[in-house]
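A single protein chain has been omitted from the complex, and every remaining protein chain is retained in its original position.
Chains: A, B and C, in written order; residue numbering restarts at 1 for each.
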Amino acid sequence: MTSTTPVRVGLLGATGMVGQQCVLMIEGHPWFRLAWLGASERSAGRSYAEAARWVQDRPMPEGVAGMPVEAAAPAADCPELVFSAMDASVAGGIERAFARAGHFVVSNSRNHRLDPDVPLVIPEVNPDHLELVVHQRRERGWPGAIVTNPNCSTITLTMALAPLRAFGIRRVLVTTLQAVSGAGYPGVAAVDMLGNVVPFIGGEEEKLAVETCKLLGERRGGRVEPAEVTVSAHCNRVPTVDGHLVCASVELEEAPSPAQAREAMAAFRGPPQEMLLPSALRRPVRVAEGTARPQPRRDAMAGGGMAVTVGRVRECPLLGLKFAALGHNTIRGAAGAAVLNAEVLMAGEWLAPDARARCGKRNRKAPAWQGDGV
Amino acid sequence: MTSTTPVRVGLLGATGMVGQQCVLMIEGHPWFRLAWLGASERSAGRSYAEAARWVQDRPMPEGVAGMPVEAAAPAADCPELVFSAMDASVAGGIERAFARAGHFVVSNSRNHRLDPDVPLVIPEVNPDHLELVVHQRRERGWPGAIVTNPNCSTITLTMALAPLRAFGIRRVLVTTLQAVSGAGYPGVAAVDMLGNVVPFIGGEEEKLAVETCKLLGERRGGRVEPAEVTVSAHCNRVPTVDGHLVCASVELEEAPSPAQAREAMAAFRGPPQEMLLPSALRRPVRVAEGTARPQPRRDAMAGGGMAVTVGRVRECPLLGLKFAALGHNTIRGAAGAAVLNAEVLMAGEWLAPDARARCGKRNRKAPAWQGDGV
Amino acid sequence: MTSTTPVRVGLLGATGMVGQQCVLMIEGHPWFRLAWLGASERSAGRSYAEAARWVQDRPMPEGVAGMPVEAAAPAADCPELVFSAMDASVAGGIERAFARAGHFVVSNSRNHRLDPDVPLVIPEVNPDHLELVVHQRRERGWPGAIVTNPNCSTITLTMALAPLRAFGIRRVLVTTLQAVSGAGYPGVAAVDMLGNVVPFIGGEEEKLAVETCKLLGERRGGRVEPAEVTVSAHCNRVPTVDGHLVCASVELEEAPSPAQAREAMAAFRGPPQEMLLPSALRRPVRVAEGTARPQPRRDAMAGGGMAVTVGRVRECPLLGLKFAALGHNTIRGAAGAAVLNAEVLMAGEWLAPDARARCGKRNRKAPAWQGDGV
Partner (left out) sequence: MTSTTPVRVGLLGATGMVGQQCVLMIEGHPWFRLAWLGASERSAGRSYAEAARWVQDRPMPEGVAGMPVEAAAPAADCPELVFSAMDASVAGGIERAFARAGHFVVSNSRNHRLDPDVPLVIPEVNPDHLELVVHQRRERGWPGAIVTNPNCSTITLTMALAPLRAFGIRRVLVTTLQAVSGAGYPGVAAVDMLGNVVPFIGGEEEKLAVETCKLLGERRGGRVEPAEVTVSAHCNRVPTVDGHLVCASVELEEAPSPAQAREAMAAFRGPPQEMLLPSALRRPVRVAEGTARPQPRRDAMAGGGMAVTVGRVRECPLLGLKFAALGHNTIRGAAGAAVLNAEVLMAGEWLAPDARARCGKRNRKAPAWQGDGV
């Protein structure tokens, strides 16, 4: 992308925790400029600084503080590209309304993830699923479209599994140790989490099972044939702030040695890497050194929060291979996932012709390459 | 046991964290009276109050504070029954020396657990393994003997598995979330644990694999044929104080329904229950109500810390059955395990004749029945 | 009190966190039997098990689970003695309505604490303030009355100060480190508290300043002359579960030596001790041994949660004397405070004649004396 004017974008659900993280990720992004904020009725009509109970460790960007918050309905001044961090209780209808009104909605909400004609995408893993957009528009008669990213723990697991696809993934048994920021704000009560573990997260085990299969599935025209992978999950909330840790055992058709698995993970690349997208890391999966890594507090921010760190790759006497993987749940697992989806839509060949036309021809060399960091 | 004089017992490794927990469990025990304390050279010659850096939440018993700490070597005034909470770096030789000198050593240390002629016992699960003592004495020519209990996480897992033996246990995939008190004192550094998880505990995954099979194995004369159960573990240290949580998926020959599994767990009883031993709970495995239990801070002290609490018993699409289980690691998983072993030795038929003679004929009605508590 | 039928009591705000703690304290109380539960409209008409989101570590008492929850309005079957754990946003009017309807309301809410004719009482400290009830009834024309206990951090501080009254308390500078359970449920968000401190608690510093002076004040007929003590507070929320720790420096007219102060604290007794009330500890203020005590996790449950533990009593180069004190915020600082107030009302001479008549003549020997515990 050349140094032309950045693309104006909107943000639905701007005041919540994921919305705040989106604000931080869009702020300073080389391609995007936040131009419109939407939220619930309660917030509409106030400035962002008044409406949002800011809970990020980094301060609220000055330029955003004074922006007005609008009601979450399509409006004349709302840009075509709209991120959605709406709460799932209301996201469905609102996102459909925006797509119907011609907006390209890049959503982090779960409502449409499993719709047969809605792409559920991790750009490194299954960018070709974006082709569903063509069918979605045709079938629904929408000028716009909805594109989704998966659940935060699913992203971490799937990023670690994707490099193993060549070995034929059959069965996955995964136990998650999930951080409290994944529950939004206020989310989990402190009195439930201090020195404690809660061995249940509503709906999470189902999402891991279903979303992983759609992500690893094969697109056949306007539909995705889910991968025939059995995923069984135990989900736990643990007293960490950021970073979902997953302990996975995997059965593969041709089990690689741990060394081969580590090599495949470290070598993993996808189209975002080839396209040099601004939020794409050179090495999206990082193989940790040391026997006791990854650790949430020490590894979640690897690659600016966009890397998935894998460690303890070893033989599993039961399923063949086992390892631990960690991803930052609100960056790689939510706001960063949506931004990367938007980048690939902007830069890619997968968009329907009219969408590509709207986005314009982009220079795919990222002007501000983001290094791997720690 | 009638209200006769309590039996004098000794305690090796009295100053460490497990040793302190043993002090608390023996204190006020209806059968035992702490009469001799042994520890490392550094502590020998001082009073217990001087030698021990007391880190328990309950205060040091007054009667013990003034007791002298002796060197960890057999002595004339040391009772026949000796608990061992020695550190594994030195426990092996010391425990053998005591057995050779005629003492019955009930050990929490790992050194001799896997010796073919040393019983590794959870009294509810495999009390008949105590018969190995006969062979141990014959083969080693010892007037005394060594009896061991398993590792803390192994006890929690095995207590939850034992009720399922009738269904034929084949394979177990387990992820542990272990409390910091399991690492002793000072154990894990606070700076490593606050808001963090460490996905590695040295030697723990191996212990879970091997000890579980010995516990569930069958005694054939003087040897134990380990059960052919494949156990694959992921072990994590999490920021909880007490209570190891295990998330287990189990493959059984004839998979029970979740309801059948819950019933079998709730109905589980063993010889300690029949013998009404003082530390035996009426219901050693407790099936938790509520979707989000067991939780370490809220369930570890169930049954005075001697219950294993199971929850979330449900189908596993991969192995058939899955659940979460929690046990108090320093009580049920260490000090209480040793005390229960000693009780069963005192009361039982498994002791070699000369040992039984020494212990005397006991009334098996516990004078101070300990209820199930929460 | 002889072993006659226990007195039926009601509980307003039964479903909240303090309400739940009241349920636990009344359950098994030798004098009281929970006979009526009131809560917000939302809960009314459901059973207690349905209406309350139970967050206590101890399980919900079976007898209470099936009780119906009523709307928080005076009703025919509501007993005369009613505890109130209503949220402050609604407690005021409801408590007045109950007093007007003839109920004796023993409240933990802040709404009426500072009313000139409402007693604010810690039974060990200022039980004679209960005499205000006579004036309250006369002035307001109520057959019932309202009696209150102070804020949780104020109780801890005042219990530690009260033994020093003989030395003339002038000025107190106090910094609090308060547990999350003090914020109710859900209270503070986990994401705000893990590995963090929040140096502000709304209204808390003001309560410490004002309530302490009323508690230490002198009753002059139907009014209390507040003590002329300057209290300056810094209030912090810290990641502990239970137990408010206060670090206090105190200026006294005749500064005692640390040894004298410790002696006065350990010797502190009040009318509840003389009357042998069921919830009165023999030693309500406990002087901790050891240089690094009191600690919230290890000392909050001292005396079943009713003791205030003081440690590090030493000279303050600036104000004369300094120390740390700890009290269990939901027991000694809330539910237990209310129960002890009710006990002293039941047993005492301070009640107005008609109230005494209603309560009946009580035997002041407690049938189930509660020891000091740890």
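Just so we're on the same page, contacts are C-beta pairs under 8 Å (C-beta built on N, C-alpha and C of every residue); 3 or more make two chains touch, one makes a residue touch a chain.
The shown structure was predicted, so the numbers you read here are calculated from the model rather than taken from an experiment.
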Of B:Ala52, B:Ala99, B:Val125 or B:Met193, which one is in contact with the hidden chain?
B:Met193
Which of these, C:Val69, C:Leu245, C:Ala264 or C:Ala335, touches the one chain of the complex that we don't see?
C:Leu245
Of the residues C:Ala76, C:Ala259 or C:Leu318, I need the one that contacts the missing chain.
C:Leu318
Per the touch rule stated above, subunit C touches the missing chain via residues 171-173, 175, 177, 194-200, 209, 230-232, 234, 236, 238-241, 245, 247, 249, 291-298, 311-312, 316-319, 322, 324
I need the residue numbers on subunit A that touch the omitted chain, in ascending order.
57-59, 194-195, 241, 297-298, 374
List the subunit B residues touching the unshown chain?
55, 180-181, 183, 185-195, 239-241
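Definition applied: only the chains that are shown with their structure count from here on.
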Rounded Å distance, subunit B centre to subunit C centre (Cα mean):
41
CA centroid of subunit A to CA centroid of subunit B, Å
45
In subunit C, residues with contacts to at least two other chains:
194-195, 241
